[in-house]
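What follows is one structure encoded as structure tokens, with my remarks underneath.
For this view, one protein chain was removed and the others were kept in their places.
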């Protein structure tokens, strides 16, 4: 297989930057694609080359296979890295790349088919002897079928997008009346996220842990696992905090899950980086949930404890290279990642796009920043509101938690509302610190995680607010005085300095 | 010994931030001290508390023991971390802390006495059986004494500050005529840097390697070493790039140097973090150069490959704790650090203080930022022009070099002239890549390290310059047009838009 | 002799609480004395280039970021965002004279962000409870339900399903 020389990254945001960083280290030229809304995005500026692939809506740009391939042709890219989301788990795209003579940095289309469609994947896994959660085998034709199946397996159930993972198009349904609304929402989200509105159903396990195993395969039949990631801190089935090692895993359980994960990957002749997601119940039984046939958002924690650059391995394997490591390695120390979103936890996590006024990311020992923002950057409202990933490493879990607290305290990001404080509340919550938290954790503790006012900070803030008002008033008086001086009675100066009359009532 | 609760950091810049980061992780309150020139400095804003200790000149602020102790008293700090430079190797300060009942986070005054005065240190080391470079035993009373001694041992010689290290107050002298000027410069620098203008002399070794060993001692008589750092990339005896492991060391040589370093530290009952600096000649003989009785600027590379937080260890040991590790550990992977200075390599490294207009530090896997700058920060011209330390880790040396190149490419810092490009030239220079570079490297290769124009970049730059001029002209015409429209003939608008007449000649 | 100005500030997280009185005295060169609940704090406030402020109150160092809208001052301090409504004496009297203190009245539900209206659950005349879902907006690939700010009756529906709305666009009115 030919050596890759120029990589087009068919993605945006932090993952585009992440992939390009490794490409640059490997001496490979980088090509960005961007939508019209992303002309000023960092990934567009970060690459050696950049090509516009369409309007803001991802369905008209990042998801249009022809436009991506046209950019590859124009730039002469000989490989495409899909990142996560968008076309990363689209077998049609893989086949189109193949046809165009471009190396797709990821698994073969056939492996994607076998795992990408979630109901087919379940069938394949059952055949391979991998334990799965009870559920149905094929997407539903209509909501009536879904209702009938739900009543058969019993509520609560989970509706899931057949076309992709990452928490998009997922809805928990507790009773029959709620099914129709959830069905509509899940399908609509699935369509926007994956261009496929097929939805299937699984029995809802009561507050399981979500533990996943990183696997890696090469073209020579080698498959290994690179330990687990604990991803139970989820909100709306969207991971928020991830860590490795999982605080609930023993060495024996890691080995057992790793073995099953390798078996699952082998069953579909998997090549490249993939993740086998498991649900773990209170008795520590684990069930195959799904396979993500791509790099995960949370891959940095695995990189921290293994010292491996997973993107470099992806490229190496895509060129036909043999896996640099052929047996499992013990994790070194502990890593935690948090996902920073432009959203307001206090108003039901309402996304808050806008312009970054100022940013200073945390630094110092054991802190890694994966962001794609900069001061002056306007976060567009067309894409996922994740704006930054922050990860830390320390020799022990407790030290990693304390380091994450320090790093979050240090993060300055103004102009947008973010979940930074919420993230800090999570990692400092006794249940998280203890380490035995399940997927119900964030929902159960929501009020507490919003945080309480610190009276000392509130008092200092009150003083700051008064000083600010005072400085503003003084500045205003100075402006008026100078305007009156220069223009006599100064009618227009009064107009310029007019402030809207406030009110004690918000939102009125 | 009592547990430390509040730490005053008697320093500024990145090292103050570095120390406070660990304090925050350990749950310790932090106190900054600042000079009048540093009111807006990041360390002043980063700490929980901040006290002004005097005017801009460090001799009137950061070096005034009474002012530092007064700040400690006001804040109720029970410990002081000195950072590096300033009072960090001042035994008087250690005694004053002791008298005030404040824990000094560093070695005992007696160890500092034994090692701090460089000529005394040499005598002590000879006694302990540690190999030293030929030189004189006591500071010179006057320049005549220095001249006589130089003629005795033969040129070239090195003049060195007896009061401290870090390259300050050091001058190489090749011939008798140059001695007087060098003597004056070294004394003046030594006085500014350490408040002590004593200078001594050593035989100049022809282009040796500079390799140092990190040591750590506790109050229970344990002393270990934490491997070496290669610091031969020096300019004016100022380290510019550091790495670990040293590319010239074998496992056996590391063990031998480590053993000598531990012997040297034991000879002075050393407690805390310290560094034994060695010169290594072409035949790989090594000689004791000096001991730095403090944390080094370049400590991050050791932290990368050992996973140890050296500042956390310093605090642990200062509280009477036993060293967490009692035998040497093998380094994991490879780390490189570069020092980013506000200086212009093209004009003989002229310092370039000024205001940071914009900054985006590198991120992603294996990159660590230790800086104390922010957009809008005015770098004062009173202190060392180092504004940032960038360090990287990778599994192998070559990967670390490529990662450093990538990180340097990524560093955006405008408003000041920096040595970023020079640093990139260093790490990509064939001699550096090969790994066998000595202390003469940067001087020898100076012209090459300034870098050549890349014709493709120059052409793109030329186009960018023309577009910029065009946009400026258009904006100017629009301004004039609108001014003429609103005020008739518009005499004053012309005045406002007037540009100074340039010239093809620079500096004329 | 420096002049003292009285300010009245209300923490918007505590709607029921009375405004707090603060006396601010400028001492020059960014130094102030602030009297709050009988205690006077001396402080120094330095405005940084990007609009943030470094405030040192009796040795305590605070990096403060602001988010201002009219008289509303959002203060971000060590990760905590507290919003205050701050007015001076003149404006306080003006507020008292007008309906500024009224808590009742009609509420307009506005779009909190640009997006697409995917569902409107109510029509004019519907009686709603506080917290009841009224509208679903899709933005950034997520559906977000907007809830009623108060119990009352829907008096106007300004938007409709399928509409694309800008940030702050009025959607409907509850009275």
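The first chain written gets the first letter, and so on, giving A, B and C; residue counts start at 1 in each chain.
By our rule, contacts are C-beta pairs under 8 Å (C-beta built on N, C-alpha and C of every residue); 3 or more make two chains touch, one makes a residue touch a chain.
None of these values were measured; they are calculated from a predicted model.
Listed by label, the shown chains that the missing chain touches in the whole complex are A, B. Check B:66, B:98, B:259 or B:474 against the missing chain and you find that the one touching it is B:474.
When the omitted chain is restored, the residue from B:128, B:143 or B:185 that touches it is B:185.
Checked against the hidden chain, the listed residues B:176, B:464 or B:478 yield one contact partner: B:464. Listed for subunit B, the residues touching the missing chain in the whole complex are 168, 185, 188-189, 192-193, 342, 347-353, 357-358, 375, 381-385, 408-409, 412, 414, 417, 420-421, 424, 451, 453-454, 457-471, 473-474, 499-508. Hidden from this view is one chain, which touches subunit A at 32, 39-40, 44-51, 74-75, 375-376.
Criterion: only the chains that are shown with their structure count from here on.
Judged by contacting C-beta pairs, the busier of the interfaces B-C and A-C is A-C.
Distances between chain centres, each the mean of the C-alpha atoms, put B farthest from subunit A.
Per-chain Cα centroids separate subunit A from subunit B by 38 Å. Centre-to-centre separation between subunit A and subunit C, using Cα means, comes to 31 Å.
Multi-chain contact residues, meaning those touching two or more other chains, occur in subunit A at positions 358, 375, 409. Contacts with at least two other chains are made by residues 50, 60, 63 of subunit C.
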